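To keep things clear, I will list the structure first and then write my remarks on it.
Removed from the display is one protein chain of the complex; every other protein chain stays in position.
Chain IDs A, B and C follow the sequence of writing; residue 1 opens each chain.
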């Protein structure tokens, strides 16, 4: 994984998020405050704009700059959570020596653990954790079981989608949607949807 | 003219004004601030409610109480103007000795003169004066020319209607509509319309 | 119509009761006839300032009763001028012998009702007529211009002079001076709804604004497509500046006023945009006021007022004031 790879993925994510913007906006209007799509779009744009600044940096420094940009540029729950994800990934040991598939999964999993600590939410609380945690587990399990890279990636995409869809019928206990009680049922969580789209984009792009 | 006559006319006027309320409301919304109908309706209601208090009073005292009720109960331009009309009529000399048709016209004309002074508006300025002044003149002229009472009353109704309609194409130079300049053209003045309806009601009721 | 109300008939009374109760340290409310006075009596020898007008422009005028501003306010029904008996009762309560100054916005109804009150009064009195709305063509043959947001500034500045012992004539002269040196213009994005009417006074398309609107929802100069804040601000300011003709480097007070339904954020944005234009023209903002002071029920919109300042005006602007809606220095 290189800095160039990160920027490329950000650009691909931007296309996908923009294409699904109306849907994501509506999800946060229904059970949140409607800003999630703008937060995410702003974050992606800021990361892409970092390209000239970070393109020649070691990956740990580049990831750290991305993390800081995400953290300071997004705001809201998703800013803190995505910021935590990248900050943790940037701190992964010895990543400047190269990030292979295994290392990438390791630091992603560490990032997700940190996000879990930050948000104090677990699977089943109708948040992005319903996507992030199962995906992290699926990737780790794939490695452990020595599965084929492509197989792992295909599974991850499916797990992300399943997690995202699972939020629909959940009662929210974390995040803004928790204020709605029963009324949040029947709506997919916006952060779960945006995370799932990002994971899908990256996995499918790597696996091609 | 007796106190009972005044109250009866007020009740008849109430029916007519209520029947035309939507139109009058719209007129003041178009070129004023929309309150004229409520001002007039409130005033009529208050006058009618005076019945038990004034029914046994001499006419000058009764008219004065009506004037005070109109003045303190209506507000806005029409409150000051209608209040002035009745206050002046109440001061008409020797009215307690009886108000015949001639006397009624005299005190009405004095009232209209006072209203003219109060509002500093003359015919042609797109106000209720476009009804009141021509009607006052028509009544006085009818008396001078010794016309038949019924003929005078029929003429007065026609003059009132003509005056009211004339306000449609006028540029307003007094009252709220004056702030509109050219934009007030094409709209009948609300005060002219309400005055015309009241005059028509009284004249037709006397002439029957 | 959605309003916090129980009935159109009780709207004004209940609102006044709430106002009186929430600010009993500052004001006392009287009913039948309705008027609001300071909670403490007028000092001997102090000119009493009384204003009034139709309700629906709150906090003007009741929220401006208190030390350093008005002695009494007479609220009419919504958008209907008050009646002479209100002014008489209020005068009786607050006139300490030094006379009464009426501050009246230039509308036929207000002018005539205050005139009648003045004629019925025995004691010395005078009136200041505000007519700061430059949206309306001025002419001595007509009713003239409307009195709008500058009335708030007149009340503050004259209130200070009265507090410091100015005579009736001095107070009147200062009020006329503030009025002459002020110009205002407003714009509406939505109509207001008079409680008794139950429906909006006028209709605006989803992309329309009423330019030069009055504070009762009266139509203004023209209807237009909504523009950017900077364009709107520029046009309002240009109209005011053309009328007021401030000198190069002259000190002014910039007053950005909300019509009731516009949030503060947007008023401050207008302030920013106005400052950009004024800076470019070398007109110096020496004092500022931003907020909902002269409103039109729940109308979305705003007005800008400029007042040319001199040392006298600045001194009276800065002096202590303690009312429900404006308070500083005490």
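Assume a residue touches a chain if its C-beta (ideal position, glycine included) is under 8 Å from a C-beta of that chain, and two chains touch if they have at least 3 such contacts.
Keep in mind that what you see is a predicted model, and the values were worked out from it rather than measured.
J.: Give the labels of the shown chains that the missing chain contacts, considering the complete complex.
T.: A, C
J.: Hey, which of C:35, C:77, C:107 or C:189 is the one touching the hidden chain?
T.: C:189
J.: For the chain left out of this view, which of C:166, C:246 or C:261 touches it?
T.: Counting the whole complex, the residue in contact with the absent chain is C:261.
J.: Among A:143, A:180 or A:206, exactly one should touch the missing chain; which is it?
T.: A:180
J.: Thinking of the whole complex, not just what is shown, which of C:126, C:173 or C:229 touches the missing chain?
T.: Checking the options C:126, C:173 or C:229, the one contacting the hidden chain is C:229.
J.: Tell me where the left-out chain touches chain C, residue by residue.
T.: These residues of chain C touch the chain that is not shown: 2-7, 11, 14-19, 21-23, 55-56, 58-59, 63, 189-190, 206-207, 209, 226, 228-230, 232, 254, 256, 260-273, 275, 285, 288, 290, 292, 295, 297-298, 300, 302, 327-330.
J.: Need a quick check: the contact residues on chain A for the chain that isn't drawn.
T.: Output for chain A: 25, 29, 31-35, 38-39, 42, 68, 71-81, 83-84, 118-119, 172-176, 178-181, 183.
By definition in this document, only the chains that are shown with their structure count from here on.
J.: Comparing centres built from CA atoms, which chain ends up most distant from chain C?
T.: It is A whose centre lies farthest from that of chain C.
J.: How many Å are there between the centre of chain A and the centre of chain B, using C-alpha atoms for each centre?
T.: Centre-to-centre distance between chain A and chain B: 75 Å.
J.: When the C-alpha atoms of chain B and chain C are each averaged to a single point, how far apart are the two points in Å?
T.: 32
J.: Could you tell me which residues belong to chain B and also touch two or more other chains?
T.: Residues of chain B never touch two or more of the other chains.
J.: Mark out which residues of chain C touch at least two other chains, giving numbers and ranges.
T.: Residues of chain C never touch two or more of the other chains.
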